[in-house]
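Every protein chain of the complex appears in place save one, which is left out.
For subunit A:
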């Protein structure tokens, strides 16, 4: 058995991300109001970055089976947001992001639990690089919660959230 080194008790980045996901939730006001243009917000949690085009990463064959959470590209997302009649949760992820795998599973549970009361979708940030850059997506996964009420600001979190927390945000903040 490996010998354990006693480490000082400190909050790890993951736990801090988690706690910041549970604690401060940035209100991305521009995201909801500017859904047609999907421009980045001026939230204090978001830093402005130079939007350089990212070189495409090597891709293999694509094989998909549909689940409850629909994958969308930027155009589909814009249409969905413009026509939304229920809260939306947008999961910005990358294929080889470990916590994104967990978040994806949790979001499937959320969609299964809430059914038509919410629309959960996912966006691959490696495919939709321009959109991710415009929205100043940084850490993954990033969840964006959008209310059907156009006047309400969108919320965003970084890090994996359990399904129960996502449901709580939807029910308490978006509905």
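Throughout what follows, a contact is a pair of C-beta atoms (placed from the backbone, for glycine too) under 8 Å apart; a residue touches a chain by one contact, two chains touch by 3 or more; residues count from 1.
Everything that follows uses one rule, which is that contacts and distances are computed from a predicted model.
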Name per UniProt, for the chain absent here [options: "tryptophan synthase", "Histidine-containing phosphotransfer protein", "Myotubularin related protein 8" or "Ferredoxin-thioredoxin reductase catalytic chain, chloroplastic"]: "Ferredoxin-thioredoxin reductase catalytic chain, chloroplastic"
Touch with the omitted chain, as defined above, among A:77, A:90 or A:163: A:163
Contact set of subunit A toward the excluded chain (per top definition): 2, 4-7, 9-10, 12-19, 21-27, 49-55, 57-69, 71, 92, 94-102, 104-106, 108-109, 124-127, 129, 132-133, 137-140, 142, 155, 158-160, 162-165, 168-169, 173
